[in-house]
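Excluded from the complex is one protein chain; the other protein chains are retained at their positions.
== subunit A ==
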Amino acid sequence: MDRCKCNSDLSSPKHCNIERLRDIKDPEHPYSLEELKVITEDAIEVDDVQSYVRVTFTPTVEHCSMATIIGLCLRVKLLRSLPSRYKVDIRVAPGSHASEASVNKQLNDKERVAAALENPNLVDMVDECLAPSYG
């Protein structure tokens, strides 16, 4: 049986680490992505057979400059949680962002993501958003 890195059963439809995407903190506001309705339950599509995940998120405002940071946080969280065979696509909800195509393209360009994750400032920001919040 497939196990996620958190040891929960991957074949269960709403398993914990994917659920925890919702706990990621928004980079600009002191709330989680779920509280801001940036990411919802339906927004995460998992195909265990094909080893494929697609996440659709809705930035807080149409011109949200943090869209690429949020997307990067989602990708890093999944990278750290899922077995390496998973293919991940991240996108903004259709119609939710002024530069939808351009944001989606950046978020799914593996080379651009790899270079971004070598930038210490960006990594700090991502780690900040992914850190568990207490209280």
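Going forward, a contact is a pair of C-beta atoms (placed from the backbone, for glycine too) under 8 Å apart; a residue touches a chain by one contact, two chains touch by 3 or more; residues count from 1.
Operating definition for what follows: contacts and distances are computed from a predicted model.
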Protein name (UniProt record) of the chain left out of view, among "DNA replication complex GINS protein PSF1", "Alanine aminotransferase 1", "alpha-amylase" or "Probable cytosolic iron-sulfur protein assembly protein CIAO1 homolog": "Probable cytosolic iron-sulfur protein assembly protein CIAO1 homolog"
Interface with the undisplayed chain - residues on subunit A: 84-85, 87, 105, 109-112, 114-115, 118
